[in-house]
Every structure is written in C-alpha cells, then in structure tokens.
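One protein chain omitted, others in place.
Moving on, here comes chain A:
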C-alpha cells in the first residue's frame, strides 16, 4: 500500500459497498460474544462452504491460512482479536456478512458490601467485579427481609450502588441481599445476610482541626464534627476514637471519648510535629468508621524550634502518661 491513491480508492469503495449493503440488508450484522481461549468459527452468512470469499478484520484482509473453505477459523481467541469481521464475496466484493466479535469472560463472583452510615434511616449496598470481563455486564440486586421483598433504589452516582430505607427499626429478622451479575457468557451471584445492627458504620468525622495551645508546649487542641451523613446524633449519639503520634515515631497513642467533639492532648513532645486522626462509632452498635483525614500540628514553642536531644531526654524523665519508650538519642539525631 505504498501508493496512497489506490488505497484511498479502496477505502471509498468499501464504504460505498457497506452503505449499499446496509440499505439492501443482504447480510447479517450483529455482535458475537466469545470466551477468551475459545475456538471461533464464522460462517459467511448464507454462502456455501466452497464459495470464494475474503474476510477482513477491522478492514484488514485476513490471510487464507485462517480459512476453512469460506469459514473463518479463529483458534484460542484473545482480547486483541475483538473487532469487526466482514466477509465479502470473492469477485463482486459484495459484503455478505458482518459481525462484531467481542472476546471476554463470564463474570467471576462479584464483591458485595452493605453498610449503614446513616442509621437509623437505612443502608446502602455497593458492588464491583474483582476482574474485568471486557464485555457489557448487567447487575440485578434483590433485598429480602423475612418474607418481604424490598426495593433497593439505584443511585445515580456512583453507579454500582443502591440504597434502602428502613421501614422498621430494631428488627430481629435478618436482611438477605443477593447481587447477580449477568453477561452474554454467563452469570454469577453473591449473597450477604446480616442483622440491622451489624452493618452500622458511620462515615469518618469531618473538619478535624488541630491547633497548638499558646504558652503550652505540650498541648494540642483537637476538634472535629460529626459526619454529615449521620442524621440524628441527638438520639443516636456517636463516640470517638482519637489517635496521635509524632511523625518521627511509629507507635500511636489512643484516646476513646464518649462525649463531645473535642479533646486536648496534654502529653505531646515539645516541638515535634504530630499527626492526628479521629474515628467515630455509634455509642452502642456497629463498628468503627474509617480514620478521618490526617491533620498535622506542632505544639506551641517559645522560639523557632530547636530539635535538641537534651530537650528530648528531660521530657522523658518527667512524669508522663505515655506508655511507649522514647527512641535512643542517635535515632532522633538521624531523623531530626
């Protein structure tokens, strides 16, 4: 195809033929789904086996070695062989058959998760496939509560998610959620069974702020807010878990707070930058939220920071509620 003019002519001609063929509906044009690794045999429409035909893949001629008579044989297909396959009658170059080959896999077990981050309003379920199938999939979700079938309303965004409103509270009957994934090559499903209380997990606390306290070199004031998705903190109060550590150490210190949305850390190492996170949980039921976004803060110091080893040693000899051993001084020098 060195000369561009003849190839341009060929393209135009092929386009005209396709349009003509489509208008006259002389052949099939459809989508064909096949599994990875399968052997595929394509027939050229209604043509006889011994007819002279030419097959193309995405416009490129296919070598005759792949043909068995007028049938196209593709062995052990892989993903790269997806595309448009067309069959033309030998001499007239009439388009006799066309198909889109989509190579893919049947769905594996879908991953399903249900969670109530807005108790007592309801819960949501979200799902995804652990590995892609490379062909279109459809999802169907069913929620059964005792004898009652409930409707899980699909969310616009994100797509693979739906939500349900609780009709009753404090139910002893479990919820059974079944997700079925179907595509042209097969189907698969996953079922979750759970109690109303077991899936309660709030979103992490929001707007976590940590500030130094003036004239207090060992204090940090932390405050946060209830997650906005939690609808009724008055009747369903949250409790909180705070964790903090200086950047230079690996071990966290933890504080559990059953009341309020603020806490003052009083045993911070002077002059060291701290990383702080907060998690939330319903007071009585369910599990802890994920950790909030981490905030950084350094306690107040009188002058520009001196990261001296002497200061570190004096702090550890004074009374401290922290339970972890300070690192050896050489380590601080190295990291400081």
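Here is the rule we go by: a contact is a pair of C-beta atoms (placed from the backbone, for glycine too) under 8 Å apart; a residue touches a chain by one contact, two chains touch by 3 or more; residues count from 1.
In this text, contacts and distances are computed from a predicted model.
The chain absent from the displayed complex carries the UniProt protein name "Cardiotrophin-like cytokine factor 1", chosen from "Cardiotrophin-like cytokine factor 1", "Radical S-adenosyl methionine domain-containing protein", "Origin recognition complex subunit 5" or "Cell cycle control protein 50A".
Here one chain is not drawn; of A:10, A:52, A:111 or A:173, the residue touching it is A:173. Counting over the whole complex, chain A has residues 120, 146-147, 166-174, 176, 193, 197, 234-237, 283-285 touching the chain that is not drawn.
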